[in-house]
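Before I ask anything, let me first share the structure, which is written out below as structure tokens.
With one protein chain removed, the remaining protein chains of the complex are shown where they sit.
Chain IDs A, B and C follow the sequence of writing; residue 1 opens each chain.
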Amino acid sequence: MNFEYSDKVKEYMERLEQFMRDYVYPNERLYEEQLDSQSSRWEAVPPVMEELKKKAKEEGLWNLFLPHSENGAGLTNLEYAPLCEIMGRSLIGPEVFNCNAPDTGNMEVLDRYGTDEQKERWLRPLLDGEIRSCFSMTEPDVASSDATNIEALIERDGDSYLINGTKWWSSGAGDPRCKVAIFMGKTDKEAPKYEQQSMILVPLDTEGVTIERMLPVYGYDHAPHGHAEIQFSNVRVPKENLIWDEGKGFAIAQGRLGPGRIHHCMRLIGAAERALEDLCKRVQSREAFGKKIADQGVVQEWIADSRIEIEQARLLTLKAAYMMDTVGNKVAKKEIAMIKVVAPSLALRVLDRAIQAHGGAGVSDDFTLAAQWANARTLRLADGPDEVHRRQIARLEMANHKEG
Amino acid sequence: MNFEYSDKVKEYMERLEQFMRDYVYPNERLYEEQLDSQSSRWEAVPPVMEELKKKAKEEGLWNLFLPHSENGAGLTNLEYAPLCEIMGRSLIGPEVFNCNAPDTGNMEVLDRYGTDEQKERWLRPLLDGEIRSCFSMTEPDVASSDATNIEALIERDGDSYLINGTKWWSSGAGDPRCKVAIFMGKTDKEAPKYEQQSMILVPLDTEGVTIERMLPVYGYDHAPHGHAEIQFSNVRVPKENLIWDEGKGFAIAQGRLGPGRIHHCMRLIGAAERALEDLCKRVQSREAFGKKIADQGVVQEWIADSRIEIEQARLLTLKAAYMMDTVGNKVAKKEIAMIKVVAPSLALRVLDRAIQAHGGAGVSDDFTLAAQWANARTLRLADGPDEVHRRQIARLEMANHKEG
Amino acid sequence: MNFEYSDKVKEYMERLEQFMRDYVYPNERLYEEQLDSQSSRWEAVPPVMEELKKKAKEEGLWNLFLPHSENGAGLTNLEYAPLCEIMGRSLIGPEVFNCNAPDTGNMEVLDRYGTDEQKERWLRPLLDGEIRSCFSMTEPDVASSDATNIEALIERDGDSYLINGTKWWSSGAGDPRCKVAIFMGKTDKEAPKYEQQSMILVPLDTEGVTIERMLPVYGYDHAPHGHAEIQFSNVRVPKENLIWDEGKGFAIAQGRLGPGRIHHCMRLIGAAERALEDLCKRVQSREAFGKKIADQGVVQEWIADSRIEIEQARLLTLKAAYMMDTVGNKVAKKEIAMIKVVAPSLALRVLDRAIQAHGGAGVSDDFTLAAQWANARTLRLADGPDEVHRRQIARLEMANHKEG
Partner (left out) sequence: MNFEYSDKVKEYMERLEQFMRDYVYPNERLYEEQLDSQSSRWEAVPPVMEELKKKAKEEGLWNLFLPHSENGAGLTNLEYAPLCEIMGRSLIGPEVFNCNAPDTGNMEVLDRYGTDEQKERWLRPLLDGEIRSCFSMTEPDVASSDATNIEALIERDGDSYLINGTKWWSSGAGDPRCKVAIFMGKTDKEAPKYEQQSMILVPLDTEGVTIERMLPVYGYDHAPHGHAEIQFSNVRVPKENLIWDEGKGFAIAQGRLGPGRIHHCMRLIGAAERALEDLCKRVQSREAFGKKIADQGVVQEWIADSRIEIEQARLLTLKAAYMMDTVGNKVAKKEIAMIKVVAPSLALRVLDRAIQAHGGAGVSDDFTLAAQWANARTLRLADGPDEVHRRQIARLEMANHKEG
């Protein structure tokens, strides 16, 4: 047992932190200003983003995710975790390094299950940061926390598949660079419960694909990526667009979600760390009722609890990553479920304390706190709500302690 | 002791509820659409609002606040409280009945402390709903939780006052109908601590008044009202604009805040009630994992806890209103501080549970949950953060239990 | 709506408070010392208790419970509530006024459902404080939170009933004055679910009744009353001992539990009030790190939150009492369930904060805090665990908001 990051990881961390300080934090506001200066916030990606991406690629801070793949940087989940944390400190950070959701998850799917042709057409430009992708799974009309509820259809029709369904929370679909969706739907309603669904690649310019609207998150539009409600009406794609095989939708989802959760959690921990820094700085700089706010016991309690909770969540996430690397995503499913419950709530608590300490500035956009909070809040729902993960943990736990 | 609303109150409640069902809820979306259809969301007030106001005025559901004043409906704080709760169920509700913050607070100030001339020029059109007002107290550069920190100046210069300072969170200042600010600043830096500040009326079209920017709240712009940062540079107003007297700023603020807090709290309770209704309906309409979401124990716990917390918060708020009516705002200060701590947190918890139960729909604008949440969150800060109120409660409490 | 206690109630409150100050608090330690000085703590009731009872009876502070009965003091539940709160400030308080559980509940059952003969034999001496009683319902071998699980049998055999079963948590059975149990068991296993059970009076000296052991509560023996596990083996009692009728067990339990819960909750609020007083006094009397503990922000937060939570719980309990008086226990069942969830947890939180503030003294018996805590902890289980009440509240709530 050893709690030290390896030298390789430490070196990556330093370079990333330096890059964040030099290029990312100073450009957060510019990014928003470029968006606002457009006739529509959905019109284009702020130019500064492509500049930052170019720089990151030059410095070799690119595609650091993707363990066990020649397409990645050769880092294990455990090695990637602290890097992902650093990127997550800024909402524009992950994309700069081509490590943002949902593209990383989609790239992992293609890397692992895609055909050579699919890789050539979609994975390559995704890895190069030329195009973006979305993931179309959740549906507005059913409780998608239970993925077996999904009603969309993927029906074989000759050499193609016909796709019908309404999806929402297809994040990233607003981006003008977004070219393809990984779509989940039923190929066989009569098959066993977890073999009914499949995943298929749907180019967004296919006839029958209509973006109905972009969904806000607590007032944020998250432009230019955004969260789309998409109508798929008699959308026809060649049969070669199917990923892996019919009935493999759940299997792919499971494989996709493990690393995806680690990434989300590490980014949230990064957001919490930055919030704690902001909090510490703020309270040391202001006075009320004759003393520094930093000297108030209640504020000190916020700081101490934040530090305690961050440390614990990070260790648990690192352990989950370690287990994914050593015993595999399947055996690590309890740990993965645990961090999925822990990290969003942790981040929300720390961010909320920082917001409270910042007063009106905290709820506005003078700091990234409120925006990070809204983002973290969605992660108590995305990839399964807390309740579903808790239930799974409880079942796995009870199986270990059958009454004797 | 008696926990029944009077017949008069019950009749008002029924009429209000009917009005909300008939006119307010059905027009919430139209209000947003009218805003969005403008070239700018700040351009004008959605026409539907003026129509609703006209109708409410016709039905005598107008200016129900203002206890002890011929300008009001003759209701005590206790009588008004449940009506205010009903209005608060919709974010556009309070304005429909001319009972929205900060105008009610400003009208109370003018009603109580204004000269005849001030009443004629500002109170009358406010009571008629023709103009709107804002309250300029909080400053970006100091911890305004301690109001003695305020740095803005109101300096006597011949027959006028010269006003300088930067204020923010001047809510409502974005509204094209907003004509006047009640401005708080120091008239005498050498006076005793609580007699340095004064309040003065500043027409927004006075030279030197510049709205620098509108502050978002978790991504919401709250157009057309909004929250303004306003620069006051050498703003000159006649000496008759001073309210009450020099040095009375704190005294006015205290008088203003009591009823204002009751109102905020009752509206929050209304928001929580509606969220609980939404929650109950949602979970009874959807299934996951083979049963209604309503049958899940965790969801039932959310519902039970919400009901329990709402009941308790409402009773405490009603008791505070009762005390304001019977023993006065000063004696009731502990109760007023208590509800100021309780109600925002209560509303946030209930809203958050409802959001969780609605999944992605909850964080979007398909329901009013997320918008109400963001609004409630600001009320853990506005009119003093929780921490300050808790400290006051503790001190009052300890004074009752001196060591013997 | 009116939040003032009536003059009659205020006068009772003053007399009770005076009595507590004069006689009860000063004798708490003596009571324990008398117990400890016996060869066994179960041997006898400390003499001081009978002296205090005599004095309370003389002052007319006796049997204040029992609304709607000529046997009581003519107080409604709402009127009795604040008196019950005052008694609950001391663990030895309720018995002094003959208002202690489970005797009050048992007296209510006999008063309401007993035959003249049962009243003469058991109710009269209970009202006079000459004997004590216990309530034998919970069983060690089943989840008694679901009362339909109860397995004990009450079988008709000629002119008598034969009783078999193991009961535990028969509180008060250790008391040498305890003469009778109200026993719950099945008279008809084939009847509809809620008509299988009956209640019957079992004199504790009947053959076949064996007290197996006394159960501790967090190390407390609660002598001389205690909590007994009792074996009932072929216990034969005359058929006249049945209360009301066969199959009425649940109906009686429901009637018994309403007032019983109000009483428990008010006593808990009294315990919390006293703890808050202790807390306030303690922190004003000690210093650490250069300032009074009372000046520490975290401690002030404990005090403020305690005050806020107590006020809310009290108001909700009073409202529940008001509803029992005005619309009956059945309609008030949601309110009764709510306070059953609220009050024990409230008391535990306030007591725990006070314990923390007292340091080592808090967990010892130098104050009554730890003992009150252990007592309050059992009330999250007794009369149904929190979970069961929350479920009932949720169901009642959802029934009000069916999807439209």
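Quick note on the criterion: contacts are C-beta pairs under 8 Å (C-beta built on N, C-alpha and C of every residue); 3 or more make two chains touch, one makes a residue touch a chain.
Everything numeric here is computed off the predicted structure, so don't read it as measured data.
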| item | value |
| --- | --- |
| Chains shown that the absent chain touches, full complex | A, B, C |
| Contacting the left-out chain in the complete assembly, out of A:A181, A:L276 or A:I336 | A:L276 |
| Residue among A:V45, A:L64 or A:L78 that touches the chain left out of view | A:L78 |
| Residues in subunit B touching the chain absent from view | 296-301 |
| Touching residues (missing chain, whole complex) on subunit A | 1-6, 9, 78, 276-277, 280-281, 283-285, 294, 297, 299-301, 303-305, 307-308, 311-313, 315-316, 318-319, 322-323, 326, 334-335, 338, 341-342, 387, 389-391, 393-395, 397-398, 400-404 |
| Touch residues of subunit C, complete complex, unshown partner | 138, 140, 142-146, 149, 168-169, 215-221, 227, 286-289, 293, 296, 298-299, 355-356, 359-366, 370-371, 373-374, 377-378, 380-381, 385-388, 390 |
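The rule we apply is simple: only the chains that are shown with their structure count from here on.
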| item | value |
| --- | --- |
| Centre distance in Å when subunit A and subunit B are each reduced to the mean of their C-alpha atoms | 37 |
| Distance between chain centroids, defined by C-alpha means - subunit A, subunit C (Å) | 52 |
| Subunit C: positions in contact with at least two other chains | 297, 299-301 |
